[in-house]
Every structure is written in structure tokens, then in C-alpha cells.
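Mind looking over this structure? Questions follow.
Heads up, one of the protein chains got dropped from this complex, but the rest are sitting where they should.
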Amino acid sequence: MSSLLEVENLNVHIKTQLGIVKAVRGVSFSLQKGETLAIVGESGSGKSITVKGIMGLLPNNGKIAEGTVFMEGKELSKLPEREMQKIRGEDISMIFQDPMTSLNPTMTVGKQIMEVLHEHHPEFSKETLKEKAIEQIRLVGLSNPETRFGQYPHQLSGGMRQRVIIAIALACNPKILIADEPTTALDVTIQAQILDLMKELQGKIDTSIILITHNLGVVANIADRVAVMYGGKLVETGNLRDVFYQTAHPYTKGLLASIPKLHEHNQQLFSIPGTPPDLMDPPKGCPFAARCPHTMKVCEAYMPEYTCLSETHKAACWLLDERAKEQGKDGADNA
Amino acid sequence: MTKTEIPQELFVKAEVDKEAREHIARPNLTAFQDGWLRLKKNKAAVCSLFILIIVILLALFGPVFAKHTFFDTDYSQIYKSPSAAYPFGTDQFGRDQWARIWQGTRISLLIAFTAAFIDLFIGVTFGAVSALFGGKVDAVMQRIIEVLVGVPQLIIVILLMMVMPAGIWTIVLALSITGWVNMARLVRAQILKLKSQEFVLAARVLGTSNREIILKHLIPNTVGVIVINAMFDIPSAIFTEAFLSFIGIGLAEPNASLGVLINNGYHVLQNFPYLLIFPALVIILIMVCFSILGDGLRDALDPRMRQ
């Protein structure tokens, strides 16, 4: 199985006035054709910076310090900016969190879609472009595509705007769609609509999706595989069911336990104490050691390596090490 | 270190310091220290600050080191090129240009700082009152500002110069009549924005008195805007003063401001260019440095820039 996107040991550093923030520290993952990979993590866990690094969209003070990103055999991190720009439009598209600021307020919706189409198909005539743009608007489920074509972003609601953004992102049938918190700014009823739309479109045009989110409900709804990030590291990755039902890493467990379940009553809500580490000066060992209920001495001193739990499921935690299991029952068992 | 080399003894439960979970590693900085730290990183702003300090020191003490006062005439020494005795040369009355330039800078800066201070005082009061009272008071006060903005500043200034004697205080008054408008608008906008911020709402919910809200919440958070605007006010006042002097309605002889000196130099530009070049250089230095420093301060003081 050859993967579409292969990220190997990615390290991203961001220079700030107070020092260098090691925002992403040795992240590796791959994306298969047609699948949806969800990257889950809290703010500051490095999930957004990871995909920005992949896309070559790091802020000016950020740079890839180490690691490679391969897409279909091409090393993206080595490409010149102009070729990267081409890839960003044609092969990889991106949807951002805020539907208010992602669209140009002075241009009609139709024009904005036509512009993207024109960029990649300069051979199309104006009429073809318009036809394709309207088709695109219809595809994302907006009513009266012809009317919408001539409207400005401020005439649309947040949910409609997010649909337009999806229409623009998918205008060139990208191989990968990166969605950075696409539903966070939306209300729940609208969020459900957008998730349904993304699933439906993925079936239609066979694109792979990288979804960045902190909402585990959204992940459960749409993802095939899950990667959990914490403190700039990938702490657990596996198939959807692996991560939700055979949870291995204490952070993932804590995260799942800290969401109240809608269909259970009188439950006790678990909360992870403390706050995430400062990545200006990341801990030497496991980034979660300071908040973990099962911290061992080794966790504070050494960074855990990945333990493969199955072909698809791996986690970076010392509790999964043979020696921790021998040590007694205060380890993984009672978690 | 590979996985197998890690000693077995380390696989025991560790005591995690619970206090450390809430520990903040970063140094404890006040807003001022934080701003200064940021400003220090901005090379251009620090350079500007340095140059400005030198210029101000020269304006204060430059004339002291000169052998001549700025109004001493010496008809045997007219239009002398720069030399050891006269570092910047002499003018048509044989006056020492070095002494005159620093005297001019002193007066220009005095006018600018005074005008900026008056702008600050009126502007902040007007803007704050307008924003705090709101409603009808605000509406009336805003109309006053609109009227003032509608009348061209130059006309007011020229009219004023005609009825009042030429001098420093006339220029200061002329600059201040409309100069505060910008400050008033910025302060009003900032306070209006702050009034709906959650920390001000929280203060109201807690029963904090209006006086305390103004003193503790509104003013401290407006200081940045005020300082930065004052920084931009100063070069613009210097420029206006120079312009007025240049078109001949500024200070009278033998007093000198940078504008007066440039005006004199301009008449003899082809023969004695140094009479124009030196005062022009000083005015450019002052204006550019104040602008860069103002920009630097804006970036340094903006709390949103903090990470």
C-alpha cells in the first residue's frame, strides 16, 4: 500500500522574542488515498503547525528544522515556493476555521470560485468557468445556485459561507483536503450539516481528508484514522475504533473521560489536572508526565518510543513497555 | 540511548509535584518591562531613540559649547563655509550657524512638545468625556469635532497669526486649536471599545464605582494609545511649525527655529548650500526618528502582541 502523503520525523521551530518554541517535535504519519485522518489535540499541541509545515504555510518566524514530507514521491519541503503554490491549489486544498475571514468580502461568491478555477484551468472560457462555478455551488448543497453565484459573502450565513469555502477548496478536485477546525465556529445544527456534506463529497470525488479538530465527537463522526497530539508530539495513532475502544495512551484516556456522555446519567467527570507544557522549554521526558496519573520515574527522564499494539495502532507511552507491566499493578491496569 | 539500556529501576511510580503542574516558567514581568523588552528587540527603534537623545542633548547644550550666541552678528564673517571655528558655517549676518541650528532645534522641539502636551490634555479629556457619557453629550461633542475637522487648519492658523504677535506661543496656540482632534477621536474609540470588554463588565457586576472603573480599567488601558499618538503628534507639529516659518508667518528674527533656518538657507541655496543642508538634515533626523520610535512603541505596547 503506497501512501499519498508521508510525513517523516517532522520538527518545526518557531522563533519568538522570548526564545524558540519547539512546536512540532518528531511527528511522523502517512495518509492513504481516500481516507480521513483526524489530528486531535488541544490548542498549542502543534496540530495546526504540523499541517502548516506540510503546506509550506508556516509564518515567517517558523521553519522546518528537521524531517521530510513526501507526496507521491515528491519531497514537498524541498520544493521552491512557486511549485509549492501550484501544489497548494491543485493537489492540496485547505479549509480554515473562520468562515468570516476566509472569503474576500468585496467579491461575489461566484467570482471567487471562478478565480480559483481559472488559475488552474486557464484554457476555460468565461462561460465554462461560470457553468463550472455554479455546478460547484450546487455540489455543496446551496439552494438557488444561480442566485448565490451573484451574492457577496456578507449576504450569507456562517454555515453557507463554510459551504462556499468548501466549494472553493474542492474546485480543482484536490487529492488532499486539509480542514483546520472547519466546524468549530459553527453552531451544532450547522456543524452536523457541514460534516454530512464533507462525508458526502468525499464519496463523490474521492479525496483524502486531514481533519484537525479538538472535538472528539466530530472525530467519531467522520474519521477513519486518528492521530492524537500532545506537547508537539504524536502520542497515539490508530484506526478510529483502536483509539476510541482500545485506548492506550493515558492522555487519550483522560481526554475521552473528560467529556460528559449524553446518554449516561450520574456519571463522574474525569479531569486532567494541570496545563500543557510550555514548548519553549519542553520536558526532557514524556510531555504528559507532569499531568499523568501513572507517571513513573522513567517518564520524567526519557521520551517514550512507539509501541505497536497492532498493525494499525501505536502509542508512545512507557506503561506499554514490558518492564512497566512486570513492575506491578499500579501501572496500566487500573487506568 | 536506546530503549533497552534504560535501567529497570526507573519503572516505578514517581511522585509528581502537584504544585509544579500550575507552575509558570516564564519570568515575572510588568507591562512596562515587557514593553521595554520588546522595544529593545527593535533595532531601528532603539537607534532612533539614541539619535533623538543626542539631538535633544545637543539642542539643550549645543549652544553652550559654541563661542558665539545665536544672535551675535559679525559682519567680517558673513557666509563662511564650515570650519573649525564655525562647524556649520555662518549666515548673511555672520552669525554662528552651529549655535543657530541648536537654538532652532530647541525652539522647534519646545513648540512640538508643548503642542503635543496640550493636544494630549485636551484630546484625552474630550475623548474620555465623550465616550464615558455617551448619548446626547457624545453626539454634541462629536459634532464639534466634525466642525473643527471641516475647517482647514491652515486658514485658522493664518488668521490667528494675523491677529496675534508672531512668537512661540502664537504658534503653539495655532497648532493646538485643531491638533487635539485626532487624539480625542482615538481616545474615544479606545474607551468605547474597552467599555464593552468583559473585564469592565466584570467590574460593574462587582459593584465597582465609576470612578474606580475609569482609574483602574479605562485609563491604564488607554495609555498605550495616548503615548503612541503623542509620538506621532510631535513630528507633525515640528513639520507644521517649519512649514509656517518657511512661508514666512512663523517666528521673527533674530529668533530661529528650524523652519526659519531652512527658509534663510533656501534663498542662498545655489551659493551656500550648507545653510540649507544642515537644518534640513536635523529636521529629517527628528521626524524620521520620532516616526520609527512611534512605530516601535506601538508594536511594543500592544498587549495583543504578547505571547
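The first chain written gets the first letter, and so on, giving A and B; residue counts start at 1 in each chain.
FYI, a residue touches a chain if its C-beta (ideal position, glycine included) is under 8 Å from a C-beta of that chain, and two chains touch if they have at least 3 such contacts.
By definition in this document, contacts and distances are computed from a predicted model.
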| What protein name does the UniProt record of the undisplayed chain give, "Basic membrane protein A", "Cytochrome c oxidase subunit 1", "Acetyl-CoA carboxylase biotin carboxyl carrier protein subunit" or "ATP-binding cassette domain-containing protein"? | "ATP-binding cassette domain-containing protein"
| task | May I ask which residue of A:191, A:207 or A:295 touches the chain that does not appear here? | result | A:191
| said: One chain is left out of this view; which of A:95, A:160 or A:248 touches it in the full complex? | reply: A:160
| query | Looking at A:16, A:43, A:144 or A:173, which makes contact with the chain not pictured? | reply | A:43
| request: Would you indicate which residue among A:19, A:59, A:150 or A:217 is in contact with the undisplayed chain? | output: A:217
| query | Given the full complex, what residues of chain B touch the hidden partner chain? | reply | 19, 22, 24, 26, 28-31, 197-199, 201-209, 212, 216-217, 220-221, 303, 306
| message | Give me the chain A residues in contact with the hidden chain, please. | response | 42-43, 157-160, 187-193, 195, 214-221, 240-241, 244-245, 254-256, 258-263, 265, 267, 269-273, 275-276
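Just so it is clear, only the chains that are shown with their structure count from here on.
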| query | Any idea how many Å lie between the Cα centroids of chain A and chain B? | reply | 46
| task | Flag every residue of chain B that touches chain A in the complex, lowest number first. | result | 1, 3, 6, 8-14, 16, 18, 20-22, 25-26, 37-38, 41, 307
| task | Quick one: which bits of chain A touch chain B in the complex? Just the residue numbers, please. | result | 16-18, 273-275, 278, 280-281, 289-292, 294-302, 305, 318, 321, 323-324, 326-327, 330-331
